[in-house]
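Below is one structure; the comments refer to it alone.
Only a single protein chain was left out; the remaining protein chains are all shown in position.
Take a look at subunit A:
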Amino acid sequence: MKILILFAHPAFQKSTVNKALTDGINLIENVTFHDLYEEYPDMDIDIDREQELLTKHDCIVFMHPMYWYSTPAIFKEWQDLVLEHGWAYGSTGNALLGKLFFLAVTTGAPKEVFQKGEIQNYTVRELLAPLTQTGTFCKMNVIPPFVTHGGLILEGERLLQYKAEYHKLLTHIAQDKLDPEKVKEYEYLNHYIKEV
């Protein structure tokens, strides 16, 4: 299965977590790493090219740091322009039909604070609902997210462990070993891949 990772980080030069997670990601077979801010620094998104890329892949990943409970800005522009009516959704929009879709987000805070009554008040999955719903609306097969928590102080061994799990997950999917229906029982793909 071919995987397309749509990646967005406006200040990648300052990143530690995402830098580690993406390090060597290109080397995984059947993975295309597509860096949106690098490709479109002036936000001038090439719609045809993006749609062609999507068509050529079977699994679509949105990978980004969580900014204000959502994506960095370019992802919004990307969705608004690329996911056209009649192409991605609507009665004749079947370009993405059945493709596997998941989010790979990083967040500074620990998982514990993402629940009712805590600082963040909602779970990560609740907060990311607009994005997963976009995938569902575009007729894709949405599976749980891969979430990197505690990015604020993540470094060394722990960071490398996240990276290893993430890359293992991608290899696993690329080799068609992932059963979408089975993983839907998990809250995060992190949990699933630990068990593989």
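Just so we're on the same page, contacts are C-beta pairs under 8 Å (C-beta built on N, C-alpha and C of every residue); 3 or more make two chains touch, one makes a residue touch a chain; residues count from 1.
Following the convention adopted for this analysis, contacts and distances are computed from a predicted model.
Student: If you had to name the missing chain as UniProt does, which of "Sarcosine oxidase subunit gamma", "Phenylacetate-CoA oxygenase subunit PaaJ", "Transcriptional regulator" or "Potassium transporter" would it be?
Tutor: "Potassium transporter"
Student: Using the document's definition of touch, tell me which of A:R49, A:K76, A:R158 or A:K182 contacts the absent chain.
Tutor: A:R158
Student: Which residue, A:P10, A:G93 or A:P180, contacts the hidden chain when the whole complex is considered?
Tutor: Per the contact definition at the top, the residue touching the missing chain is A:P10.
Student: Considering the whole complex, not just the chains shown, which residues of subunit A touch the missing one?
Tutor: 10-14, 37-39, 41-42, 108-113, 149-154, 158, 194
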